[in-house]
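Note sheet for the following structure.
The full complex has more chains than appear here; those shown keep their coordinates.
Letters A and B name the chains as they come in the text, with residue numbers starting at 1 for each one.
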């Protein structure tokens, strides 16, 4: 069986009364904040098909509020066993230990099957020098190997494309600053070797006076469709009482992914349920992974920076929504 | 039947256990956030008696988070039909189109019956140049005519008096800045023609170390009573986790409305119910309209910048409360 043969999607049909292209799972939150003995919260988590079941890398903040990423496995994508210990990365080459001296603060992982392995990207505070994009890989979700960081600080929300494009690996990311960044655009970068990155291109900016007016950041690994790369992303509005994180959808050009083919005006999902509105950070919906099966799609998203949730829809509907149809 | 003959108030008697001068309707929120197919939230809404029933102008933020005002009608003031399309204003004269070129961001409307028609005032982002007070009118809540803006930016919470005072039209407003204004006093202005405004007078300022320490702004159209104009208003406190909007009451001099006759020390209502505490903006109670019938009064207020609610009381009690009796 292929490494990423897939179990059935953790699918739910559209409930009556739901008219939008994405609907919440009634089992939400599927992962509670205290699943682990010392976990404060488990959210912003990356799930992929793995050996006929599912595996994932999870953001787990412990009760010291240290941010770390943990591996986990699930038969059905809903009930999860998450390792109590954070992932310890093996250096991928002799120079990687230089960036591992004080390994702290790994968060908001994404996982992408690329060529022959699962690549993990995450927000990585290299030796405490501010967030940048960590890169690693695994075959088995037990041993993880770390490569060099992709970019200079300050960067967040690095997401790999699942295949080379125009002969180069591609990554989306959001240049940031060293705090609760009040700005942020999505960029595309290319690499010949997953080690050196260049050809940085601007992809999309916030749109004033909308749910995505403060900053935007890529969510799950882009999904290849005949009409373009389907990108689920988060957008942030600043209310007088703080940030509001919602989810939107765009289509990027298949060959030049820094060109936006379509982009929804409306959000797909905004914080409207108590578990999205109340928690360690109020009013957060933050997608980090998506599973697909045919036209079906199940999206994992963090809620209120506290718990992990699921929403479901159909890819063709999302494309229509991105196109404003 | 007069245009503003009135249906029965959407009244509720004081529930047992409520001792304050204003009590919430148990049907709250009476308008849910998703009443319209694309509405994100419906709040800060202005309701008036209309043809034996009720009509209103409603702040509707859609799922792009565009702010717009929509007309609506209701037989009982509780169950509302709100137009899916935002109000499109007809220019009131040849020069009004100059301020309509990029009509965006209309919010927080008030409606006042003045002489022979319903005037609408709202927070209007004239061609994107920051908020000021838009002015328009309607006879039938179907066709709306726009006049010129009342003031220079930046201004919010413009509310007309329901009759000329001392030979001039009167309006309350709150000069602001171009963001989430952290200050704000109520002023009174006069006009001979609803087009040019002057004789600006300071009415009331925030009071340090109280629920109204950051800013204050007029709410519903002032209500004429023998003891003065009864003004319901919002006051804002800045906690370490953001703004808290509460409701208070004052009495203004009948002939010189910029003179405060009485003003409550205590708030009338502060955010204490989940629908007021949790939503797109936490901890907001924001009154925009009031209906009266004899001594009874029903107040419409926005809650958490998300939904529309009702509270009820008696005018004489409110006067006593304003006077600290």
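Rule of thumb we're sticking to: a contact is a pair of C-beta atoms (placed from the backbone, for glycine too) under 8 Å apart; a residue touches a chain by one contact, two chains touch by 3 or more.
Fair warning: this is a prediction, and the values are worked out from it, not measured in the lab.
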Assembly size in copies, with 2 chains present: 6
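In this section, only the chains that are shown with their structure count from here on.
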Separation of chain A from chain B, taking each centre as the mean of its C-alpha atoms, in whole Å: 42
Chain B contact footprint on chain A (complex, rising order): 19, 209-211, 213, 237, 239-242, 244, 265-267, 270, 272, 274, 277-278, 282-283
Residue ranges of chain B touching chain A (in the complex, touch as defined): 33, 37-38, 40, 62-67, 104-105, 180, 241-243, 278-283, 305
